[in-house]
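Take a look at the following structure, please.
Then we have subunit A:
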Amino acid sequence: MPTLAFSSQLINLCAALLLLLSFAMLSQRRVLTLVDLFAMQGGTLFVSIMVVAWSTGQPHLYYSAALTLILKVILLPLILHRLIRRLGAQWESETLLNTPITMLAGLLLVIFAFTLAQPISQLANTVTRGTLGIALAVVMLAFLMMITRRKAVTQVIGFLAMENGLFFAATSATYGMPMVVELGVALDVLVSMVILGIFFFHIREQFDSLDLHNMESLKED
Partner candidate 1 sequence: MELLMLLGLPLLGSLLLALIGRREWAPEANVLMSAGTFAAGVWLTAHVIAHGPMLVWHEQFFIDPFNVFLVILTSFIGLTTSLFSRPYLRTEEHHGRLNRRQLRLYHSMFQLFIFTMLLALTTNNMGILWVAMEAATLTTVLLVSLYRTPASIEAAWKYFILCGVGLAQALFGTILLYFAAEKVLGNAGSTALLWTHLNEVKGQLEPTVLSLAFVFMLVGYGTKVGLAPLHNWLPDAHAEGPTPVSAVLSGLLLNVALYAVVRCKVLVEGSVRSDLAGNLMMGFGLLSLVLAAFLLWRQKDIKRLFAYSSIEHMGIATFAFGMGGPVANFAALLHMTVHSLTKSSLFFTVGHATQKAGTQVMDKIRGLITSNPTVGWGLMLGTLAILGMPPFGVFTSEFLILITAMREHPWATPILLLGLGVAFGAIFSRVQAMVFGETSLPRLPHPPALVPVFAQLALVLMLGLYIPPHLAAWYREAARLIG
Partner candidate 2 sequence: MNVVTLITQFTEVILAVVAAPLLMGWVNQCRAWLQNRRGPGVLQPYRQIRKLFHKDAVMAANASPLFRLVPYVQFAAMCLAAAIIPSLWTGLPFAVAADTIALVGLFATARVFLALAAMDIGTAFGSMGARREMLVGFLAEPALLMVFFTASLISHSTSLPTIVETLAQGRLAIYPSLAFAGIAFLMVLLAENARIPVDNPVSHLELTMIHEATVLEYSARHLALIEWSVALKLFNYTCIGLALFFPWGLATGAHSLRDLLLAIPMTGLKLLAAGFGLALIESLNAKMRIFRAPEFLATAFLLAVLGLLVHLLLGS
């Protein structure tokens, strides 16, 4: 069916966009911009889920799409923005490990992810074949980002980006998990955000900076 072909093209486009955005996040220094990028990623995710839902006519996917929209595109970015402003962290920018190298590593990761996902995608019976690899790539890139960043906030954003990747995998590769699970996951993400929010303030008052350099006292000396 052309529609299917069309929709799958759309989805692949979204996938490509997601990947691009993750790379952008990986290379982004400014915190606020990072949040915006994250929001855009969420948006792309939302679109892709909508497409999948529309093309396969799975009702519960609309719910999860809505969930994504509310949570990832509106709520979390808002919370983050306000947090960052309240913490006065918006001007904090951090030096990366060294952008070219990070990029290179990311590239390798993507290749690795694709090779990994290749055999699996072969036996996918969904409209969206290659997306699993991309989802994995997004997860790995987020992981890399968490490793390379030194600020609490950016680490959290990386964490959320990882969640995005997982969502994408869940929806695109498998037409979404059972509703219970989706709800549970979403709840967890929300709660963890709240807790993190609280944490930021604790960290602030204890270390008066969100820099993770201060948090290296517990070790085997």
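These made the cut because all candidates are chains of the complex that A comes from, given by their letters.
By our rule, a contact is a pair of C-beta atoms (placed from the backbone, for glycine too) under 8 Å apart; a residue touches a chain by one contact, two chains touch by 3 or more; residues count from 1.
Owing to the predicted nature of the structure, the values given are computational and were not obtained by experimental measurement.
Visitor: Pick out the one candidate among 1 or 2 that is in contact with subunit A within this complex.
Guide: Considering all copies, subunit A is touched by candidate 1.
Visitor: Would you mind writing out the residues of subunit A in touch with candidate 1 in their complex?
Guide: 116, 119-120, 123-125, 132, 136, 139, 143, 146, 152, 155, 159, 162-163, 166, 169-170, 173-175, 177-181, 184-185, 187-188, 191-192, 195-196, 199, 202-203, 206-207, 214-215, 217-218, 220
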